[in-house]
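As you look at this complex, bear in mind that one protein chain is not there, while each of the others sits in place.
For clarity, chains are labelled A and B in written order, and residue numbers in each chain start from 1.
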Amino acid sequence: MVIDDSSAMRLILGRIMRGLGFDVIEAPNGAEAIARLQSGAAPEIALVDWNMPVMDGLAFVNAVRKEEKWRQITLMMVTTESEQSQIVRALAAGAHEYVIKPFTPDAIADKLALLGVLAY
Amino acid sequence: MTYIPSADDLEVITREVWTTFLDGDPSGLVQAGSADAVDIGADAVTGCVHLSGGYVGSIMLRCSASVARDAAAALFSMSPAEVTHVEVVDALGELANMVGGNVKSMLPGPSTLSLPAVVQGQVAVPGAQVVREVALAWRGETLLVSLWQQAARAA
Partner (left out) sequence: MTISASVFAYIAEIVKQDAAIVIGPGKEYLVESRLLPIARDAGVSDVASLAYKLQNGGGERLRRLVVEAMTTNETSFFRDRDPFTALSSAVLPELCRKRGATHRINMWSAACSTGQEPYSIAMTVLDHPLITSDWQVQIVATDINEEILARAESGRFTQLEVNRGLPASLLVRHFERSETEWKVLSAVRNLVRFKHQNLNEPFDFAFMDVVFLRNVLIYFDAATKTDVLRRVRRVMKPDGFLFLGGSETTIGLDDGFERITIGNATVYRPKGAGPVDLPQVPSPVASRAMPRAPLTQPLVPSQIAFRASGVAGLNVNRSINSW
């Protein structure tokens, strides 16, 4: 699942993920992503932007981590927020990995491999 | 002492964004002389994000409508002829967001980044002034990147 308010970014990330063999669903903010999960979507991994309208990425991570039934979802922030303190906040909230924009396709693939959702 | 990113820093960050998502070629975006001398023209488009917190101000990308269309086309992998207003707003907003977020991490924090806004013409922020500005040439046209600071917080 690719969650980003920019449709350009959803397109770019979606293309990378499809290239890596994933099926991709998209959401333009955290609230719609939660709605997709509630209606049964069960993504292996969510790529989450931070700054989004309605519900931001950090709030989304917090919301997902509160629910036992969503434990299996690997959460990776993909955001332009790049202060160390922000990265620490996101990891503490329950994000498994963090990619800073701008990123290359290789960077996404590397991180997915680190997380074990993609073979090396 | 507060470190304010230099014009070179703005250039490096913008180039990193442009190279990664638009060009694949670091030589595609180069410094274009004094920012003061630049006249974007009547059809300027501005992408803007605001910062509040440890630093109060804005980061803006300003360019002509045709540059904005080309940038959107490159970001969406479309031909410029297919690009509509919707793609331009999305692309310029996301580009401003990426440049803004990376500039923010060099400024005194913690600060919050606003959602991007994209407007036709030039943005004037009341009580704020440009503290850094750089003119960059991309595909023969000019892109202005500026960092603004709210006057009340200016050193």
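Everything below uses one rule, namely that a contact is a pair of C-beta atoms (placed from the backbone, for glycine too) under 8 Å apart; a residue touches a chain by one contact, two chains touch by 3 or more.
Here the structure is a predicted model, which means the values were calculated and not measured.
Across the interface with the omitted chain, chain A contributes residues 15-16, 18-21, 74, 82-85, 87-88, 90-100, 102-107, 109-111, 113-120. Taking the complete complex into account, residues 3, 5, 9, 12-13, 16, 20, 24-25, 102, 105-106 of chain B touch the chain not shown.
Simple rule for what comes next: only the chains that are shown with their structure count from here on.
Centroid to centroid, with C-alpha atoms defining each point, chain A and chain B lie 25 Å apart.
Interface residues of chain A, counted against chain B in their complex, comprise 5-9, 11-12, 51-53, 79-83, 85-86, 100-104.
Listed in rising order, the residues of chain B touching chain A in the complex are 16-17, 19-21, 72, 75-77, 87, 90-91, 93-94, 97-98, 100-102, 104-105, 109-110, 113-115.
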